[in-house]
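Handing you this structure, nothing more for now.
What you see is the complex with one protein chain gone and the rest in place.
Moving on to chain A:
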Amino acid sequence: MASPADAMAVLRIENLSKRFGGSTALDGVDLAIGAREVHGLLGQNGSGKSTLIKILAGFHAPDPGARLWINGHAVALPLKPGDFRRLGIAFVHQHLGLVPSMSVLENLLIGEHAVAGRWRIAWAREAERAKALFARFGMTLDPAAAVETLTSVERAQLAIVRAFDQITRQPDTQTRLLVLDEPTPFLPAADVQKLFQLVRGLVAEGASVLFVSHDIDEVMDITDRITVLRDGRVADTLRTAATRKADIVRAIVGRSVDLDAMRAPRRAPGGDAVSIEGLRGAIVDDVSITVRRGEIVGLTGLIGSGYDEVVHLAYSATRALAGRLTISGTTLELAQLTPDAAIAAGIVLIPGDRQSDAVVGTLTVADNASLPVLGRQRGGWAISARGMNRIAGALAETFDVRPRDPSRLMAHLSGGNQQKVVLAKWFQTAPRLILLDEPTQGVDIGAREQIFRIIRDMSDQGTAVLCASSDHEQLAAICDRVIVLSRGRIVASLEGDAISKPAIAERCYASFGDTTGSVS
C-alpha cells in the first residue's frame, strides 16, 4: 500500500487491529494521509470506520502490534483521550458539538476556555480575530449571533473552522489534521458545496483532512485518495481522479451493484388516490399535487425551495397555513389537521431526522415498532411484552432488521436498520399515503437498496407515495414522477424516462428564480 507520498505522511498507521470480545472490528489496517491531502474513508456500517476514528480519539485502545506515526515521528499507542489535540488532530462529528443558545464567538472559544484558565477574556479582540478568521475562508458570520439563528450549513462551517482554529493554536505541533466524521448528511446538495469550498480553503492553508462519509458522490468530489474498509480490512485504496463510482461501490459492498438497474421499470399507475390543493406554509405557496394509486412521486429542489416542507405540512408535523388534502373520498383541512387525525385517514410520515423525530433510542425495537398498533391488542388494555416482541419479531423478519432481536435497544442498531424499523412500524398499518422525508439519510448502501425495494413493494400494493429528497440519485431510482420546487412553487415535473439524476439536478438549478405556477 506504500506510495511515495506516504513517506512524508501527516498520519501513518500500520497494522491496526481491534477485537471486541469474539468479533474483529479492525484487522491489520494500514492508512496514510499525505500533507495537504483530503483522504476519504468509506465503508458500510460495521466496516470499522468508527472504530478507527475512536482509536485516534483515544476512546478505544487498539490491539498490540499497531504502529502510528505523526509527521514521521513515532507515537506510542494507545492514545489517551484528548491526546489528539496535543498531536494536532481535531475531530468534527455529525453532531457538531455547538451550544445553540450561545453566541458564535462563545462557541468558537469553548475549547480554549476548557483548557486555559484566563482571568480576563478580551471579548472585543477575540471578536475581531474571529471575524478575520471567518473572512479568510470567505464566511461572513456575526460573532455575536446566537448559533441557533444560523443555518445548518453555517453551523457545520463554524464547527469545522473552530476545529481548525483549535489545532493551529496548539503550541506543541505543526500538524494540522482534521477528521470530518459524516459532516454532511443533514445538508442539501448546494450547502455541501459551500462546505467543500471551506475544506479546500483549509487545505490551501496547510491542513490535511480525513473525510468520513456514506455519500460516494461527495467523497469523489472532495477527496484526493480514498480508503475503503470492508469487514475491518482495507478493501482498497484508490486515487480518486482515476476511479469510477462503480469501482468504489464494488469495493464497499464486495460485489458489483448496478446503479442503473436500481431504476424502477415503468409501471402503469392506477386512478387518483390523493390530491393536495392550495397548500401554503412558511415557504410553500399555493402548491397542488395529485398522486395516483401505486405511484411514487418525488419532491425536490434547492435548499429553501420548500420541497421538504410539503410532506410535513401534509401530515401536520408543522401546521399548514392553508390547503386541503383529499384521500379516498375524505377531505381534510390541513390548517386544522393533527398527526393523529392524519394517521386515522391513512397517512403516515417517515421523518428525515430519525434521532429526534422517528425513534426513541432508549426504548427497544419492540416498543418502537408496536406503537401504532397498540390498540389492536384487546383495545390496548391487555398488552404483553411477549405479544409486542412477537409482532416486532415478525416485522423484523419481513423487513430484514438485523439483529433479529426485538428486545434490543433502538440506539444499538445501525442507521439502516433503525430506518427499516421505522418503515416497518408504519407500513404494518397499511397506509394509503406514505410521506417520506430523505428516507435513506445516514443509511449504508446495502440497506439503501433494501429500503428502495420495501418502498416499491408498498406502492405495488396500491399505496400512494410522496418522497421529499435532495438525493437525486435516490429519486431517479424509485420515482415514477419527480416534481421540482423553487421558492415555494412547482416549476417542473419529470415523468418516466425523462427522470435521471442529471436531469433532476439540471431542473433544480435551471429553474431557480423562474416560477411558472403549479403542475398537477
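Convention: a contact is a pair of C-beta atoms (placed from the backbone, for glycine too) under 8 Å apart; a residue touches a chain by one contact, two chains touch by 3 or more; residues count from 1.
Throughout what follows, contacts and distances are computed from a predicted model.
Colleague: Name the absent chain as its UniProt record does, using one of the following: "SigE family RNA polymerase sigma factor", "Ubiquinol-cytochrome c reductase iron-sulfur subunit", "Spore coat assembly protein CotJB, domain containing protein" or "ABC transporter permease".
Modeller: For the chain missing from the view, the UniProt record says "ABC transporter permease".
Colleague: Of the residues A:37, A:106, A:444 or A:473, which one touches the chain left out of the display?
Modeller: The single option touching the absent chain is A:444.
Colleague: Of the residues A:74, A:99, A:282 or A:411, which one touches the chain left out of the display?
Modeller: Of the candidates A:74, A:99, A:282 or A:411, A:411 is in touch with the missing chain.
Colleague: Taking the full complex into account, find the residue in A:8, A:74, A:121 or A:385 that is in contact with the omitted chain.
Modeller: Selected residue, touching the omitted chain: A:385.
Colleague: Of the residues A:8, A:74, A:282 or A:363, I need the one that contacts the missing chain.
Modeller: A:363
Colleague: For chain A, which residues touch the unseen chain?
Modeller: Residues 20-23, 44-47, 230-231, 254, 315, 317, 338-340, 342-344, 349, 351, 356-360, 362-363, 367, 370-372, 374-375, 377, 380-385, 402-403, 405, 409, 411-412, 414, 444, 446 of chain A touch the chain that is not shown.
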